[in-house]
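Here the structure comes first, spelled out in structure tokens, and everything after it is commentary.
Missing here is one protein chain; the remaining ones are kept as they sit in the complex.
For clarity, chains are labelled A and B in written order, and residue numbers in each chain start from 1.
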């Protein structure tokens, strides 16, 4: 039987979990070699090119442009020209993606990309699972049949996902039952990490009740206002007299759910109901978020939440810098330095001089970087991205300038490679 | 294994323990029936539901003790016997009658072990009927498990099906702590409460919830009769593409907090269904548990489905409106999913 092979969604960088197929660059029937570009795919921040990992005839383009897929999902099928269609169909029907996350976590994969590091804070070049711990994780999967081990439903589920044999987990629960927390603790004490699903807080704040609210006690003014504003009384506190929803409660719910300052309702006071509905309808417009927007929001929220914030403001006199810039730009052909280039270079020099600032903190250890990899914010039409000037302290001003220009151009074209925007040690923004 | 009713399973559990341990005896009103009557003077009733029918003939009236209608007295006597080496199973016909013997179940039995510095053991099991749906009105329809759950020292069991009922009842009788075993009256002959029940004795440990169904979107907590109503709702929800973890806690004290939290951490949404109180009840206890320990996992506010803050009415339409129903559970689940119930019905 002839060999049938799959082209699957590749994993680019540490945090990629899914990608959207933007365009096929081959057609069914084309012959491809290993390394040939077959498709464009957009991930959270970039458009990248999918290369074929196999050689043969593209028999089936399984994924459709616009489709968002998890990594390792089937994109296309490559096989010999004479393989019957029915066999291809069967291959597609039976296809199961490799479980990348599990293999990585347990350290039995040689793939150096692991899911253990969180977000883009971890530099790709640092392997956070030393070999002995990887072995410890592997050891967790060993042991006899664990189907009789007393474990909670979710503990068993999690153990299955992470290939943990429950015989290796100490129970802490009632009746010596293993809890999910016990499994997590076993994985973590063996050096692994269990990812927790993040909750999108936006869902919470905009959650609206659809339940019947006719039985809820409410003042008549508040009832009228709620009707005008389209507020379900289930979403209101009842802070009024005798547990009734009062006007202030409706205004507060409106502010929360519709993003309206409560004072705004006063301005609507004299309008007729229909006019108000029209106005209320026009007040907002739901814009679906792109993958990039979501990522930016999540990262900024995470940063705001996780890191203690403090600000330092310094006024600098740039007269000499501006003079030097004018001089160099006038004297050196082909060089056009921006003020930003100076800032980047100065930042890199400062980081070399004060290595204690060039650090990241993961909650347990402080990671001090040897080089100043300066992330520079670049504005895009739909958001922003931060390409990295690697080892910026070693670059001349001209190199900084040229490299930065190249990165910015590719950023705007969406063709940055993941390693070009993941893993900086310090950020500069003039946006 | 034969399929057995909830009623039969409880009867088997009692019989098994009566046979195994001669310290076990039954005490309550009319659990044999006929004493002092001109007709059949033993086993005339076997309890109002016939669950202990034949027990007096098989085990003797010394171990199947009919009492006068004196809940305070016989519950106290059962407590005294339990504290002095026996393992009584006292039947409080309807849990509503706790008003007539609450001191025993509030101030005496639950507190002996603690007050006496760990030296007293009071292995009393109280079997009692809960639940509405039979037009039994306000004094014979309540589900007061939340009251007992709030009393430290008591364990509280609310079984939903025949298999659980037998295993939990045997566990209750063998348990050294006092246990309230609360049987919903609608379950005795409910087809969906019947189950394959082994003839031999077995126990089900307390504090371990039963996953009636597994799903990804919503966690529904329900027990007793409500477990069946919730399962009906889960089927409806599945038709709309919403899958639910339906969890029957089986015991409210101890409570399997872990399973509830783990499930909510996975689904991010919680609906608690309870036939007990509309205020300060079991549903509120679970909601508080999740709000305290799994708030970060919640994707939407918790929804509770309970009767209104109103006594159980007599008239059927009113009583049906009073009881939490499948539609309310579906609506609550859609609500936590952020789906407009009206719109989805049209679609």
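The rule is short, and it goes like this: contacts are C-beta pairs under 8 Å (C-beta built on N, C-alpha and C of every residue); 3 or more make two chains touch, one makes a residue touch a chain.
Simple rule for what comes next: contacts and distances are computed from a predicted model.
A.B. asks: For the chain that's not shown, choose its UniProt protein name out of "Multidrug ABC transporter ATP-binding protein", "Raffinose/stachyose/melibiose transport system permease protein", "Pyruvate dehydrogenase E1 component alpha subunit" or "5-methyltetrahydrofolate--homocysteine methyltransferase".
C.D. replies: "Pyruvate dehydrogenase E1 component alpha subunit"
A.B. asks: For the full complex, can you list every visible chain touched by the one that's not shown?
C.D. replies: B
A.B. asks: Have a look at B:85, B:191 or B:317 and name the one touching the chain we're not showing.
C.D. replies: Touches the omitted chain: B:85.
A.B. asks: Out of B:34, B:50 or B:73, which is the one that touches the chain we can't see?
C.D. replies: Going through B:34, B:50 or B:73 one by one, B:73 is the residue touching the chain not shown.
A.B. asks: Residue by residue, what part of subunit B touches the chain that was omitted?
C.D. replies: 25, 62-63, 65, 67-68, 70, 72-86, 103-104, 107-108, 111-121, 152-153, 155, 175-177, 207, 254
Here, only the chains that are shown with their structure count from here on.
A.B. asks: Where on subunit B does subunit A make contact in their complex?
C.D. replies: So the residues of subunit B in touch with subunit A come to 205, 207-208, 211, 214, 254, 256, 258-259, 262-263, 265-266, 268, 296-301, 331-332, 334-335, 338-342.
A.B. asks: Would you tell me which residues of subunit A are touching subunit B in their complex?
C.D. replies: 152-155, 157, 173-175, 177, 179-181, 197, 199-200, 203-204, 207-211
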